[in-house]
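As structure tokens, the structure follows; a few thoughts come after it.
After this line comes chain A, so read on.
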Amino acid sequence: MTEALRLENVHKYFGRLEVLRGIDLALEEHEVVCLIGASGSGKSTLLRCVNLLERIDAGRILLAGEDITGRGVDVNGVRRGIGIVFQAFNLFPHMTVVRNVTLGPRKALGVPRDRAESDALALLERFGLADKRDEYPDRLSGGQQQRLAIVRALAMRPELMLLDEVTSALDPELVGEVLEVIRELAEGGMTMLIATHEMAFAREIARRVCFLDAGVILEQGPPEEIFTTPREQRTQEFLRRVIEAGRL
Partner candidate 1 sequence: MDHGQGEGSPDHAGLAATGSRSSRILGGAEGARAVAIALASTVVLFTVLAVLVVTSPGWPEFRRTFLNREVFREALPEIADAFLLNVRIFLIAEGIILVFALFIAVLRSLPGPVFFPLRVLAIVYTDVFRGIPTILVIYTLGFGAPALQLSWVPISPLFWGVVSLVLVYSAYVAEVYRAGIESVHPSQEAAARSLGLNRGQALRFVIIPQAVRRVVPPLLNDFIGLQKDTALVAIIGPVEAFRQAQIEEAATFNFTPYLVTGLLFLLLTIPLARLTDWLIARDRRRQLAGARA
Partner candidate 2 sequence: MRRLAALALVALLAGLAAGCGGSEKSSGTTSSTGANACSKDQLNLVDSGQLTVATGNPAYPPWFEGGTPKGSSWKINDPDNGKGYESAVTYAVAKQLGFTKSEVNWIAVPFNQTYKPGPKSFDFAIEQISYNPQRAKAVAFSNSYFDENQSVVALQGTPIATATTFAQLKKYKLGAQIGTTSYQYIVGNIKPDEKPAVYDNLNDVITALSNHQIDGLVTDFPGAYYIADVQLDNGTIVGRLPTIGAEEHFGMTFEKGNSLVGCVNRALAALKQDGTLQQLEQQWITGKAKAPPITQG
């Protein structure tokens, strides 16, 4: 199995503040890894560094064995192969649903309009959004919008998907439909790095869970190990707080 993604000793500063303090992480193809940790621990930053939205200050990141943080890298090309979904959806409000999906393939991949549209419709169909194709995002529910965001990312046929707290902004009753989509993607073999607060879901879907604390991966392992027998003190504290909040 080839390695899909590797982060080696990644450091990231925002001004004086060091947010990532030496991240070492590797994902294999088709692996689903969940990142858990408190707000401010660096989960979002880590994901944004992977798709080069943020530049790292030290270390390197390899995508399918190639260093994407070196000099002369085609950043746009790298991003075409990575799909990212944000907590705030970040859909394009001035475009219809179908155009949100076809923009990337048509302009970044050069796919002709007809094919892009038929591909888009197939995806929308698959995820239950086909009837909304000509609506604008403001007419969709939160759950539908996030599903659309996922479809938009998938339309680029990425090798790797990054999901950044994608259910955190949703009302509880809508979370389920989005988790269902993610489950489907995992079952389909998509390599995914997922930052999440949904512990039950992480437990169910992840091959590996990483606990991120103050910019380092404090502990990582299979979900059973992390959730039931965490080694580190801080992991235990974190999980205790999560349980108290009723989220586990």
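Keep in mind how these were chosen: all candidates are chains of the complex that A comes from, given by their letters.
Heads up, the rule we're going with is that contacts are C-beta pairs under 8 Å (C-beta built on N, C-alpha and C of every residue); 3 or more make two chains touch, one makes a residue touch a chain; residues count from 1.
Everything quoted here is computed from the prediction, not taken from an experiment.
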Selected neighbour of chain A [touch, this complex] from 1 or 2
1
Quick one: in the complex, what on chain A touches candidate 1?
51, 53, 76-77, 79-84, 86-94, 103-104, 107-109, 136-146, 152-153, 156, 169-171, 174
